[in-house]
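The next block holds one structure in the form of structure tokens; read it before the comments.
Showing chain A:
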Amino acid sequence: MNAAWLPPMALSTSLLAAVVIFALPENAWRWRTGVNLGAALVKLTLVVLLGYRVVEGHRDTFRFPVVEGIDFVLRADALGMMFAGLSSLLWLCTTLYAIGYLEGSPNRKRFFGFFSLCVGSTLGIALAGNLFTFLIFYEMLTLSTYPLVVHRGTPKALDAGRVYLRYTLAGGTVLLLGVVLLYSLAGEHSFALEGSGLEVFLPDYRGLLLLIFALLVGGLAVKAAMVPVHGWLPRAMVAPAPVSALLHAVAVVKAGAFGILRVVYDVFGIELSVELGMTTVLAVAASITIVYGSLRALAQEELKSRLAFSTISQVSYIVLGISLFGPFGTIAALTHLLHQGLMKVTLFFCAGNYAEELGIHRIDELNGAGRRMPLTSLAFTVGALGMIGLPPVAGFITKWYLGMGAVQAGMPWVIVVLVAVSMLNAMYFLPILYRLWFRLGPAHGHGAWPEERRLGHMETSAWLLWPMVATALLSLGAGLFAAMPFSPLGWATAVALGDYLP
Partner candidate 1 sequence: MMLPDTLTSSALWFNSLLGLALLWPLLLSIKVMWRHVAAGDQGVVQYLNGWWLSAAWPALGLVLVGNGQWILDGWILGGQWELTALSRAWLMFTALLWALAALHARGYFAHEQAEANAGDTAARRRLLRLAVLWPLTLTGNILLIVAQDIASFYLGFSLMTFAAYALVIHDESQRAVLGAHVYLIMAVLGEGMVLGGFLWVAGEAQVLTLEGLREGIAQAPHGVAIAALLWGGFGIKAGVIGLHVWLPLAHPVAPAPASAVLSGAMIKAGLLGWLNVLPLGNSLLSEGFLRLGQLIMVVGLLAAFGAAIYGVMQRHPKAVLAYSSISQMGMMTTLVATGLTAPDNWHLVWPALVLFVAHHALAKGALFMGTSISEHLPAWPLTLMWALLALPGLSLAGTLGAGMVSKWGFKSALYDNEQTTLIWLLSLAAIGTAALVSVALWRQWQQRQVGKGNGWQLYAWLATLGLALITPVWLPLPAESMPFPPFAEWPGLVWPLPLGVLAAGLVLTLWTPRPFIVPTGDLWWLYAALGRAGANVYGAMVHRLFITKASIVTRALAMETLLMKRLEQLLASDAWMRRHASGLMMALAVGLVALLAWENIPS
Partner candidate 2 sequence: MNATPPLFDLLLALGLTALALGCLFDRHLVRACIVFVGFALSMALAWWQLGAPWLALAEFSLGAGLTGCSLFYALGILPPGSPLPPRRDWFREPFRQAAIRAVLALAWMGMIGTALRHSVPVMAYSPIQQPLLLAGVAMSALGLGAFALHRHLLRRLLAFNVLGSGVFLLLAGLTGTVAQAQALIITGLGVAWLGTLLGAMLIRRLYHLQGAKALISDNESLRQKRSGP
């Protein structure tokens, strides 16, 4: 039984929400909040339903022809549902957070409208059943994110927006070329095919296949912020905190990483990728990105830019996992897709809370913030420890599987990278924790906060607090109960063993 209506319906929740939000007047705060939350909940429900059906063995597919021989396909498969679940869940959290974060600021209608579009595109990316459909939503994501990046309207924000567009549109164009070449070579190619079907071209078109692979992955790497095409990401930090959270944890960088997953596993197939020798290249590129991102993060003095460079480093773990041939590498990549999302979103929520409540932007202003904002600081601690890869936070699980995958794929040098980066992560996160908890600051009567506002009777407004606590608990839970059947790890293992590998 094919419930074709389910995928488009899940997709349309956020698109409809965007339309309704655009139609509502600017000051209809209650209505907008209601629509936002209602849509997020409905979408989450639908995605859970889809996921349930995927577990039951259904692959709900919705398709119609766009032009001769090319279909628009929305298809719920296990891999897509991982990403869809992540985006729906974090959309809910981020929406709640954003409602609190933007309270009283101008242009909220625009913000939430594009926010919904952005998440809608992300879901579209997750559900896309072929490269053509993927490309559609991928570019939609670029466009709907631009207004969010320049939301503040300051010259800095506008410049960041320009840089963002330069990178992503150029990347999108490269991707487009790759997709066109692939379609010209092999025709319509659904993600659903067993095996890649491209092996037949290997003897005659090796060079072309290599070129297509390079174009596809190169185009996607822009959004995944791999070195040397990462430059947009730290600049995009001028956006409001929920946007940064969304960009970094769910939407944009993940879209790139998810795209690489699709290309390597579903378009080329991992065997063909190995055969082409591209996985080693990918592993080296990812390792360079990981180390470079961490080194740069070490030198940052702003909290958000440190987190941004940390993202550059962390997202490439996914790519690294992809490039490690074998089930463990795959599991690591898939798991990290979710884990990194949870942890990073927590960290950005925290950074946003510090900025909103206390006006803190620089790391050296954080002294003693743990006393003033204990829950936020606890959440930050959880996120940071996870990033370092300490158990029981979710980051450890990924690192574990990455290491196993590295040995399995015959690339033990990756372990050196992993350990070195863990140390680097510790070097740039532990000093923050030290400042939060052990240094004396304004909360102890030394100096004053840059710009203190009392947003709620707790340490800050409840809108800002609870989503963050929820994501922190989730990232803790994802690590603590990783061996449970429907944990991210469990799901990733099912996907990796059931769907992709011989």
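As a working rule, contacts are C-beta pairs under 8 Å (C-beta built on N, C-alpha and C of every residue); 3 or more make two chains touch, one makes a residue touch a chain; residues count from 1.
A word on the picks: all candidates are chains of the complex that A comes from, given by their letters.
Small disclaimer: the values here were computed from a predicted structure and weren't measured.
Enquirer: Any copy counts here: identify which of 1 or 2 touches chain A within this complex.
Expert: By the stated definition of touch, the match is candidate 1.
Enquirer: Considering the complex alone, what residue numbers of chain A touch candidate 1?
Expert: Its residues touching candidate 1 are 299, 328, 371, 385, 389-392, 396-397, 399-400, 402-408, 412, 415-416, 418-420, 422-423, 426-427, 430, 437-438, 444-445, 479-484, 487.
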